[in-house]
Structure formats: C-alpha cells, structure tokens
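Submitted below is the structure of interest, expressed as structure tokens.
With one protein chain held back, the other chains of the complex are shown just where they sit.
So that you can tell them apart, the chains are marked A and B in the order they are listed, and the count of residues begins at 1 in each.
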Amino acid sequence: MTMKTIDDININERLYQLNLGPQHPSTHGVLHFLLTLDGEVVVKAEMLIGYTHRGHEKMAENRIYEQFYPNSARMDYLSGMIFNTGYCEAVEKLCGIEVPKRARYIRVITSELNRVASHLLGVMDFVMGIGAYTPFLYGWDDREIILDLLETITGSRLTYNYSRFGGVRVDIDQTFCDSARRFIDRMRERFKLYNDLITGNIIFIKRTVGVGVISKDVALDYGVTGPTLRGSGVNYDVRKSEPYSSYEDFNFEIPTKEEGDCMARYLVRLAEIEQSLRIIEQAMNNLPDGPIRADVPCFITPPAGDCYHSFESARGAVGYYIVSDGTRIPYRLKVRAPSFSNLFVMSKIIPGHFVADLVAIFGSIDVTVPEIDR
Amino acid sequence: MEIKKSPYCEPTIGMDGAPAVLGFAPVQDLLNLARVNSLWPITFGIACCAIEMMAAGMARFDLDRFGTIFRASPRQSDVMVVAGTISKKLVPTIKTLYEQMPGPKWVMAMGNCAISGGPFAYDGQYAIVNGTDKIIPVDIYIPGCPPRPEAFIQGLLKLQTLISKGTIDANRRAEKAAGRAKK
Partner (left out) sequence: MLTEGQKKLLEELKNNLAKSVPEAKISQSDYVLTGYHLEFSSSKVGMRRVAKEMRSRRFNLETVTAVDFIDSFEIVYLYFNYNQDNIRVMVRIRVPKDEPPFTVSAVYSEAIWLEREVYDFFGIQFKEHPDLRRILNPDDADYFPLLKNFGKTTITGEIDDMLC
C-alpha cells in the first residue's frame, strides 16, 4: 500500500487562509494581511487597510488653512517635520510667497534631522522584525538625542508644528548648532557599531539577501518611490529632481543599489543617514542671517486655482494637491502618500516566499500605516 | 505611606467555587502585590501614541524595571493600552481582543484620541469613535497628544496604586452593573 504524500492532495484542498493582523507584534501599525497559504509558502497576499482612517481630507474642507497644521504632522508621524514643512511650502507655492533664506536653511536642518530619526526607527524596526532586539535599543537611544534637540525649538517630540506660512516659528541659536554638531560626530562613530552588530551578521545576510526582490520594471509600474525605489536601481529623489527649499545649494549624493532585495534597501537607508548628516553640516556652516518669517497676513486667502507640491519624506515622494476657490477654506486637499503605493507592490512580490520572509520584506519597505489610511 | 482602602474593595476575581482562603484580606493583598509588579501589556499601538509607548519601553525610560513585558498575544496579557485613534473599522478588532484577554484585566486609554477623539473630533466627523470608553470599560486616562513617556509611566504607576488599594477593575464593575441592570 503506498502512502499518500502532500503532493498527492489536490492543491485546492491544501490552501488555507491566515489572517496576519490587524494586531500583530511587528509594531508597524494596524495592517491586515489576508494570506492564502500552501503549507508555509504564500500563494496570494491581500492587504486590507483603513483601520486608522481618520478623514484628514474631509477635515481639510472644514477648517481654514492654518488649522490644518496639526493634521499635516499626524499623517506620517515619523516624518512629522517634513510633512509639516511640505504643507507650508505647498500653500506658499499657491500664494506666491517668498520664504527668507534663513528660514529655508532652518527648514532643511530640521527636516534632515527628522529624516535621520525616521530612518533609525525604520531600520531598527526592520531588524527587530527579523529577530534582533539589541540594535533596536541602540537605534532608539540615538533617536532620543535628535528628539531632545528638536524639542528645544519646537516643544514636542513627535508631532511637530514648527513651520508656518512664510517661514518658521522660532529661531535656532548657537547652542542648538553646537549640540547638533556633537550629535553628528557621535552618529558617525555609531555607524561602525551598527555595521558590526547587523550588516556583517551571517543570520541577517541569510534572511535578507535575495529576499523580496523588486525589479525595476515592477517598481516603476507600481509607483514605488523613496528608498524602496532607490534599492531597485532607479536614481530618483525629489530633492535632486525638483529642488525645493534651497536643496540645490547643498552637496549630497543619492545612494542607489541595484539588487532590489531587503539588504539593498537596508544599505540605502543607512547610506542616506550619512548624506543627511552632510546636508545638516553644510546648512549650519553656511547659515545666513536674516528674518525667519516672511510678512504674511495672519489668515491667508490664496487665489483661486490649484497647485501640486512634491517633496521627499523618509518613505518616498509625497505630494500635496490643493484646489482653492479663493476663500479661507481649501476646496479640496489631496495627499499623495508614498506608503500607499509602496505597500501595494507587496501583493506582487510576496507570492512564493515564506511567511517569515513576509515580515522581513514588510519591514524593509518601511511603511507608516496612518499615512496610507489618512 | 498609608494606602487607604477604596470603597470598591473586594476580591478582583469571582468567588464562586474558589477556595475560601482567597477571601481573606491578606491573601488578596499578596495577590494584588504580585499583579502590580508584573503588569503585562498587549502590543496594540494604533497610531502616533504607539511610538511614545514604545519609547517608554526603550533604554532611556525603561518600563522593564516595573515588571512590564509587552506580550503579543491577548491571552497572555492583562493590560490593554489603547494608544491611538479608534476608527469605526477597528471597533470589532478591539472588542475581540478585549474579550480574549483573561480577567482580571485593565485598560489604559493613552492619548487624547483614545480619551475623547482628540484633534480629530469635530462636528461632522464620520470616521472615528470619540473615545475608548464608548466601546470597552477604561481604568486609566493618560492625556497628551502624544503624552510623553514620563506621562505614560505616571499612568502606569497610578494603575499600580489603584490595584494595590484593592480597587475592583473597570471590567468587573461593568459586569456587575450589567448584572444589576438585568435584575
């Protein structure tokens, strides 16, 4: 009598559905994967989103432009400063307001500090998802220094409300610049620690090299942007292709890798931290004097028309599309969230991988769920 | 420091079928001491406040010295920290998770959104529920947007004081109220 093996059983009887989420310990937010599995291998992955939908776009139609500042930081709270600054720039574009140079440089410094903090969190969350808990603690410790720095000028640790139409709220002083320089020196020494702990680790290499490969064509077809796209070989960064807020004055590179796997995305993010430190140094060395805010009326009324402003957050290219009808309330405000498209590409690349690889791929793409749900 | 007994002072577990020794106050105090020093929260961060909750567990603020270990499964935890805005799509999830937790269990509503809707509550909001206590009974409210990790630790310490005073948890209070309403 021959024994029946698993291959003899009909594929349709073998498949079963597994819910990964909405609550799961890879603390990336409330995201629900509906997986169809054949044993341990994923055959189909569907993402169900909307569990943190808060209605930002409808809220924008219910308040004046100034009252939307808090919303802008709470969409992607890990790059809150970048989103907040980007919203101010979008409205300034619509109104034709010229921002003074000192304010633009301060915006660059704070945005790049925010980017470093976000990359530290994103990389360490990815590594924790794979199973390494120690680098998580080290990375968050470095992040606390940045949060203290930004707290001295803004007052908050996470959801900043620092930029205003026409400039920034509070000026930075010499103690801020000295502390930032000390942080940059410390961070440069810490890279060696992270490389020793993580990058050369044989387990990490086996779990990330060749896993979750996003080819260039797939990435461009699905509208992927940010470090996820740069890990697949496309050299696109909004700061270089459409420079805003004086980014054209600074000397920095766009790290790109060709392989498109989890290791490539991780290395791109680490390299971006170094480039951000370079930008902060240059901005502080050449910080001009002058006013920090243009002369803008207290409650602005943009002219009728529309405008699209694109900028680079830690996760990819963000866009604010604002339609104004000439009143103090926006007629329509649409936010193009990079995590929305970055997440959708997972439904294309996950089939064929193990469930454990799904966690690694998801961590390496680094999404923030409230930004997807808005 | 004298800890005053609260008016809700009675055993936190139901006494039907339990050994009689558990009714003695010193035994209850010992059990409460054990509960206080090993509160295990469930990892249920929803939005921005979740990052501050994680920061409270990291090396700078260190929740581990209070005996907290974040557990992934609701079956192994006794505190649920609702950190973030509750949208209407999330309500069945929260209810299921809460019912899966074994008693005695406590709930901490962290952040303005979990207390009352926060910055997203306005006349015309269609997407969120204005506060956790509309869904599940809440013991501790931690205000802030987001509250600092120190504020989260203060909330945790307040919960510890509540438990060591022998206060009955909100879940049991709700059950008893429902039982009284049925009669």
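The rule we apply is simple: a residue touches a chain if its C-beta (ideal position, glycine included) is under 8 Å from a C-beta of that chain, and two chains touch if they have at least 3 such contacts.
What you see is a predicted model, and the numbers here were worked out from it, not measured in a lab.
Checked against the hidden chain, the listed residues A:43, A:323 or A:355 yield one contact partner: A:323.
Interface note for the absent chain: among A:55, A:122 or A:135, the touching residue is A:55. The chain not shown here is touched by just one of A:164, A:336 or A:353, and that residue is A:336. In the full complex, subunit A makes contact with the omitted chain through residues 49-50, 53, 55, 57-58, 61-64, 93-94, 96, 220-223, 234, 236, 241-242, 298-299, 305-310, 317, 319, 321, 323, 328-329, 331-332, 334, 336, 340-341, 344, 348, 373-374.
In the full complex, the hidden chain is touched by subunit B at residues 88-89, 122-124, 126-127.
Here is the rule we use: only the chains that are shown with their structure count from here on.
In this assembly, the C-alpha centroid of subunit A lies 31 Å from the C-alpha centroid of subunit B. Subunit B makes touch with subunit A in their complex at residues 42-48, 50-52, 54-55, 58-60, 70, 72, 74, 84-85, 87, 89-90, 93, 97, 119-120, 122, 124-128, 145-146, 148. Residues 22-25, 27, 29-30, 50-55, 58-59, 62-63, 70-71, 74, 77-78, 121, 136-137, 140-141, 144, 157-159, 370, 373 of subunit A are the ones touching subunit B in the complex.
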